[in-house]
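Only one protein chain is missing; all other protein chains are in place.
Letters A and B mark the chains as written, and numbering starts fresh at 1 in each.
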Amino acid sequence: MTGLHSHRYYTSATMSPGYLGNYAPLLIHILVAMALAGVLLSLSALVGPHRPSREKAQAYECGMRPTGDARHPFDVKFYLVAILFILFDVEAIFFYPWAYVYRNLPRLFGFYEMLLYIGILLVGYIYLLKKGALDWNK
Amino acid sequence: MVQDLLSRLGMQLPKEFALILPQVQLGIFALGILLTDFLLDRKSRWWNAVLALAGVGFSGKALWNLRNLEDVSAYHSSIVVDPFAVFFGFLFLISAALVILLSVRYLEIEDEHHGEFYALLLLATIGMMFLATGSDLITLFLGLETMALSFYVLTGFLRHRKASNEGALKYVLLGAFSSGILAYGFSLMYGIGGSTNLARIAQAYAERSPGDPLVLISLVTVSAGVFFKIAAVPFHMWAPDVYEGAPTSITASISVASKAASFALLLRIFCTAFWPIRPNWEMVVAGVAVASMTIGNFGAITQSNLKRLLAYSSIGHVGYMLLGLVAGTPDGFKGIAFYLLVYVFMNTGAFAIVILLRREGVIGEDIEDLNGLISRRPVAAILLLIFMLSLAGIPPTAGFIGKYFIFLSLIETGHYVLAVFAALYIAPALYYYFRVVVHAWMREPGGAARPTISVAQGVALAACTLFILVAGLLPDRFINFAGTTLQSQFLQMILR
Partner (left out) sequence: MIPTSHYLVVSLLLFTTGVIGVLTRRNVIIVLMSIELILNAVNINLVAFSQHLASLDGQIFAIFVITDAAAEAAVGLGIIIAFFRNRQTLLADEMDLLRW
């Protein structure tokens, strides 16, 4: 569809046969970390004394009495902001391919094209603003 | 309009722009309605409907200028404007106009009269038009999702009604699921074809062996996704719930326009990329068609809610239209196009009668609410009879001509068993359509009030009735109009 880049757009160096080999240290690191965590946890479970009491069984175990359930529903405003964030965040994704091909586009065409795109986003933004979706106290 | 304005300002647009002008006009009006809605007070919300109708009008004008084009592709061949696209474009615009006319009064009664309704309807129409013009997987996918996302919101538009919430939630979950499966199929098609262009994918499919597992998985996933969108058995479960929960005018739109758009998608894919592997799917589509007719027609018999009844009947109609694809002859494709055109008017008309029954404090969706309509509002009862006759496929209505072409194509290709099935299912259809008519004509009205008809509703009802009768008695012009779709290159390629 783009038609602009039918050639291979990556160099062979990034995908050479030894490519996976670069990750070997990372793999060793993960294995050592996992082994260490396993050893320490099992040592404390095996060696340490167990004297459970009511105070200790409490959440946080810090002298504060827990008030209510931690899993209470959030205010719906948080969801709204999260949803709006996703939408305006994902919109930025289109700037990357645009920036990549910008030089190959006819003069100013790419500029106006992006201006149009942002214009449409602006309508959505004004709509949100007028609806009061961004007003936290509403 | 847009072009005049810009050329007056001295701006030169690329030639390709004229090809998507119908969609652009709709888009401008949709965004405009979102903003002007803030300027209107409660009483003058109907201006939104006027604006939306104007948008449909301008879009129709732009589409009219494209009517004589033969297969122009543009934007790196991601869209193609051919008679097929123009025919379906008109179909969507007509449906959108009818739905707008029917919505004004209904939304006022529901107390949900907002500009967003019309804006979303126009956006859905843009999506449908891109579905009909798309010749590239990306365009098709985006068109489908633009349409579907708008309809998810519109289904849940009656925020304070639990049925509307529930219908929307089921629609969005099942719809997104099916879109995901469809997208998975599209990704495999891209891998097999090496391109997102449908014509190139068709070449690649022709070169592959038909038993290739990738080919088969792509066929299965794409057909599952598309069958869901047209509500064919076994992917029909959502239809009755969504139809019942949605605002009635949107139900009309989902059952008519969204179905036609999904059929456009189905024909574009099955008649290009999947045509070389036709032996793989021919029997499956025939089975789906027969199953849809069976479940649709027998399911409708027991329904007492009018919207659910029409939902099951629409599943049955999908079965008939799919048979045209099984035949795969010029008459078959012409039959599908004509059937969809008639279906726009007869089904919208039937839902319009249901809309008339909605009043303050009366939901008016139960079959009992029709009782004694003949004495309460004779015009409505007579129109209901015409719509039901047409849906059942009785001459001299247009519904008969649609079914006639489907039967003709089946007999031409020697599918006698299928033709017999299709003919037999008219019996249960007659039974439940006449049950509706009996309630309106023979039952005592009880204490129910007289339904009133607003001017806009009257215009929409008159248009539907006029078309059904004229296209039933003098069908030639309309058959020719449906026949223009056959001149599209992608259909010429397979019919040659």
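Rule of thumb we're sticking to: a residue touches a chain if its C-beta (ideal position, glycine included) is under 8 Å from a C-beta of that chain, and two chains touch if they have at least 3 such contacts.
Not measured: the values here are computed from a predicted model.
Residue B:170 is the one among B:114, B:170 or B:278 that touches the chain not shown. Only one residue from B:152, B:235 or B:441 touches the chain missing from this view: B:152.
Touch with the chain omitted from the figure is made, among B:36, B:195, B:294 or B:329, by B:195.
When the full complex is taken into account, the listed residue touching the unshown chain is B:142, out of B:40, B:109 or B:142.
The set of chain A residues touching the chain not shown comprises 1-2, 4-10, 15-17, 19-20, 76, 79, 82-84, 86-87, 89-91, 93-94, 97.
Within chain B, the residues in touch with the undisplayed chain are 137-138, 141-142, 145, 149, 152-153, 156, 159-160, 162-163, 165-170, 172-173, 176-177, 179-181, 183-184, 186-188, 190-191, 194-196, 237, 240-241, 244-245.
Following the convention adopted for this analysis, only the chains that are shown with their structure count from here on.
Distance from the chain A centre to the chain B centre is 39 Å, each centre being the mean of its Cα atoms. Put simply, chain A touches chain B in their complex at residues 1-3, 120, 123, 126-127, 130. By the touch criterion given at the top, residues 31, 34-35, 38, 76-78, 136, 138, 196-197 of chain B touch chain A in their complex.
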